[in-house]
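Heads up, one of the protein chains got dropped from this complex, but the rest are sitting where they should.
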Amino acid sequence: MKRTIPMIITFIVGMLVIISEFVPHKPFGPIAGTLENWFLIIAGFTIILGVLSLIRMNSIKIKSRAENWQYFLAGLISFGVMVLVGVFWGMQESSGILGHGEKISAWLGTPPTKPFDYLFNNLFIHLSATMFSLLAFYIASAAYRAFIIRSFESNLLMITAVIIMLGRTSLGTIMTGWLPPSLQFLHLPRIADYIMMYPNSAAQRAIMISAALGVIGSSLRIILGIERSYLGGGK
Amino acid sequence: MRHILLIASLMCLLTDVIHAQTTSFEVKDYPWDDGKKLILEWKIGAGLDSLRIQKADPEGNFITIYDTTESFGSIVDDDVQPEQEAEYLMIAYNQSTSDSVVVSRGMTPLVQWYNLQKTPLLITMLLLSGMILYYIFASKRGKEFFIRRINALDSMEEAIGRATEKGKPILFVPGIGDLDEIQTIASLTILSHLAYRAAQYDADIIVPVRFSMVLTAAREVVKEAYIRAGRADAYRSDRVFYLTDDQFGYVAGIDGIMVREQPAANFFLGSFYAESLILAETGFSTGAIQTSGTANAHQLPFFIVACDWTLIGEELFAASAYLSRDAQQLGSLKGHDFGKILCIALILVGAVLEYSGIHWLSNMFNLG
Amino acid sequence: MAEIMTIIGIWIGVFLTFSIFSFLYRDNPFYRFAEQVFVGLSAAYGFIYIIYNVLVPNLFTPVLSDFNQNWLLIIPGVLGVLMLVRIYPPAEWISRYPLAVVIGTSAGISLLFYLKSDFMNQIAATMINPFETPNVSAISGGLLIIIGTICGVYFFYFSKRQEGVFAIPSRIGIWFLMVSFGASFGYTVMARISLLIGRIEFLLTDWLHIIK
Partner (left out) sequence: MSSVNTSVRWERMILYVILFLGVMLPLIFHIGWKTDVSPHVQMVHDLVENTPAGSTVLISFDYEPSTMPELKPMALSLVDHAWQRGHKVIAVALWPMGVQMANDVFQELTALPVTDIAADQSSGETKTSVASDSTKVALSGVENAPDSTIARHTDKKYGIDYVNLGFKPGGMVTIKAMGRSIHETFPADAFGTPVGSLPIMDDIVRLRDLGYVMSLSAGDPGLKQWIMVAHDNFKVLVSGGTTAVSAPGFLPYINNRDQLRGVMGGLKGAAEYEKLRGVFGPASIKMDSQSIAHVIILIFIAIGNIKAYRRRKAQRRKSEKA
């Protein structure tokens, strides 16, 4: 009951999707589309679980005065404020339970900005973009640390990376742009393009094909109920 | 004026009658399809040299969809709605004399029970699935399959051991994909194995997740692993928790966990994007043993550069079979290998055929 | 007032930008604060977003405005609610029903899509005749594609000990993979630097007004 029925459901649903690919006739044809829409709605409800988990985690830490509990309080407050202004005045063009909040929006910016969008534009965007931009530093330090001449394979990785780095900016053009037409194939941007287009494509394709087999096999096992760890235990 | 018009139209009618005897226009249903195609066939009679086919749009205005001077032929209209009548006008005319014949036809495309065009897909699917199933059942019957060493996986146990020795937690990140991503499910299967080991060793395992549905599944997996290890009492649901749906918010949170909880072993397995290097570099700076794996090819270089062990592409899917040595999963893996041999053979045969100017095989596989 | 709020907004942005950057040096109170604010805000954003952009237009509006046409949507609605019974541990197992629907759908769709796009289409794209053009680089490239793809796929062949002759294609496959990884790495450097450019642009333009 706890595990067998879900397995049967998975089987039926999975088979229906596959059958609908080949059987366009009603009732099969539209089934996949319907199920796809259902996925969105179920996933939409589930976010409540995540939110509850987040609130619970933070509350526990604050209540027990765990190390760094003040920061979790800040997190909880940020969450609460953003949810409240979103519920009250909505976001962008969606209205909240108190309407659009024209007054407060006009107060927050020109053009008028809803509180939710104000938080989004001035806090969220910067946090997100800065977090992402840390990668510029990390990629530099990773290259510095790891691109050391060692084995043949690691040298291949390093040399290709250097060629592409040169070839993909104005540098490559400057360094090899003077080459006579007969040696044009040594032009760095050209070498970079060649690597990207052929050996790189081949390897990417190999990874895609074999990973696709992995996905096909896993999907098949899931549909047939062989792979069921995600359902947990119990009968 | 009126007389001239009358005579002109009478003449038109007369020529119509003459030409119509030989001019024909038929609309047929495209056989074995999903009701999205119709076949239009025409023949232009004597004295006429051009043809225009018009089709009614939803408002009923006729719009030209085809122009030709060929005297007979057929086209496929693949722009029709299943079980909704499509109306056509064929206008056959003579460019110099402006004689014309107009024929109107309507047809409702039928939706059949089988889409013949998808046969290559069906055959490939049945062949692959059949082989995978064959090997699964062979394996179940006791046939043993060899599986070559995958170093990254051998090191996992060691990593857990190290974490236990140091009394530090293990961090498991199941990627940033939702449950509709098979990589995420493959990752959870590995988590099942790792959580089982962690439970046995009494090591603390932390699983922050990005999506609520993954949270649900991950909790099931970890809980079940603890029960299986006979340590149901040690399971703590608050160690499997949701951070946020946002990609970089999630990463910021995990970074915080890595620098504060100082896990001794990090596992980044699943679908990863730009965050791969942020996670791997931060993990490196805390000195943890890092095992990573993803099928997203463009993130692999960062894992390879910054982690101790990396599962490349399909190795991620092979991992659960490798770790559990479960007969059915090993059989399935053997089935994938059959797919690889099939793929290599097809590419070779296909390339040779292409070289010889024969294109049917590549066309058959081209579904795009 | 609006101008002041805009300026305050920029200063908050600058503060948070530097707080996150400070993590490069080491973990510190500023980063901890920014991190938790980030997690909180983004979770709230996702939550509010889903309500306004998924649940309202895809479920509530259609069901409430035209029940007869959309009554079927009650089913995913109920399944969604069943997902929530996890809050009450003894009934946790009920959530496996909606989970089963979700995973069954994903598995079916993934199987078909990967079979088509990443398996069959990629194989078809590799069935090429390298000698179609007289261009040396295209011929060598075409051959590399065929050899690289075959050896790369062979590298992932698990059920055979890759020794002796059998190790050769696998080895070549690794070379191709390594070249590809190097290429991705080199290529990515660009993208990452552009992100930093974007951040510095914000600091120089919106905050310091040094550049336009």
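Every chain is named by a letter (A, B and C) in the order it is written, and numbering of its residues begins at 1.
In the analysis below, a contact is a pair of C-beta atoms (placed from the backbone, for glycine too) under 8 Å apart; a residue touches a chain by one contact, two chains touch by 3 or more.
Keep in mind that this is a model prediction, so the values were computed, not measured.
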Touched by the hidden chain, restricted to displayed chains: A, B, C
Which of B:68, B:155, B:200 or B:285 contacts the chain that the document leaves out: B:285
Contacting the left-out chain in the complete assembly, out of C:111, C:124 or C:151: C:124
Residue of B:79, B:154, B:202 or B:238 in touch with the missing chain, whole complex considered: B:79
Missing-partner contacts on subunit B, residue numbers: 58, 79, 177, 247-248, 271, 273-274, 284-287, 289, 296-298, 308, 366-368
Contact set of subunit C toward the excluded chain (per top definition): 24-26, 45-46, 49-50, 53-54, 57, 109, 113, 116-117, 121-122, 124-125, 128, 180, 183-184, 187-198, 200-201, 204, 210-212
For subunit A, residues in touch with the removed chain: 33, 36-37, 39-40, 43-44, 92-95, 99-100, 102, 105-106, 110-112, 114, 124-125, 128-129, 131-133, 136-137, 139-141, 143-145, 147-149, 158, 162, 165-166, 168-174, 189, 193, 196-197, 200-201, 204-205, 208
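One rule holds in what follows: only the chains that are shown with their structure count from here on.
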Maximum centroid distance from subunit A, chain identifier (CA atoms): B
Pair sharing more residue contacts (C-beta pairs) when A-B is set against A-C: A-C
Distance from the mean Cα position of subunit B to that of subunit A, given in whole angstrom: 17
Between subunit A and subunit C, centroid-to-centroid distance (C-alpha), Å: 3
Subunit C, residues touching no fewer than two other chains: 20, 23, 32, 34-36, 38-39, 41-43, 45-46, 83, 86, 96, 99, 102-103, 105-107, 109-112, 114-115, 117, 119, 123, 126, 146, 149-150, 153, 156, 177, 180-182, 184-185, 188
Subunit B, residues touching no fewer than two other chains: 121, 125, 128, 179-180, 182, 185, 213, 216-217, 219-220, 242-246, 248-249, 252, 260, 297-298, 300-302, 304-305, 312-314, 318, 333, 336, 339-340, 343
Subunit C residues within the subunit A interface of the complex: 1-3, 5-6, 8-10, 12-14, 16-17, 20-21, 23-24, 29, 32-56, 58-59, 72-73, 75-77, 79-81, 83-84, 86-87, 93, 96-112, 114-115, 117-119, 122-123, 125-126, 137, 140-142, 144-153, 155-156, 173-190, 192-193, 195-196, 198-199, 202
Contacting residues of subunit C [partner subunit B, same complex]: 20, 23, 27, 31-32, 34-36, 38-39, 41-43, 45-46, 83, 86, 95-96, 99, 102-103, 105-107, 109-112, 114-117, 119-121, 123-124, 126-131, 146, 149-150, 153-154, 156-162, 177, 180-182, 184-185, 188
Contact footprint of subunit B on subunit A as seen in their complex: 18, 21-26, 29, 39, 42-43, 46-51, 53-54, 56-57, 60, 67-68, 127-128, 131-132, 134-135, 138-139, 141-143, 146, 157, 161, 203-204, 207-211, 213-222, 224, 226-227, 229-234
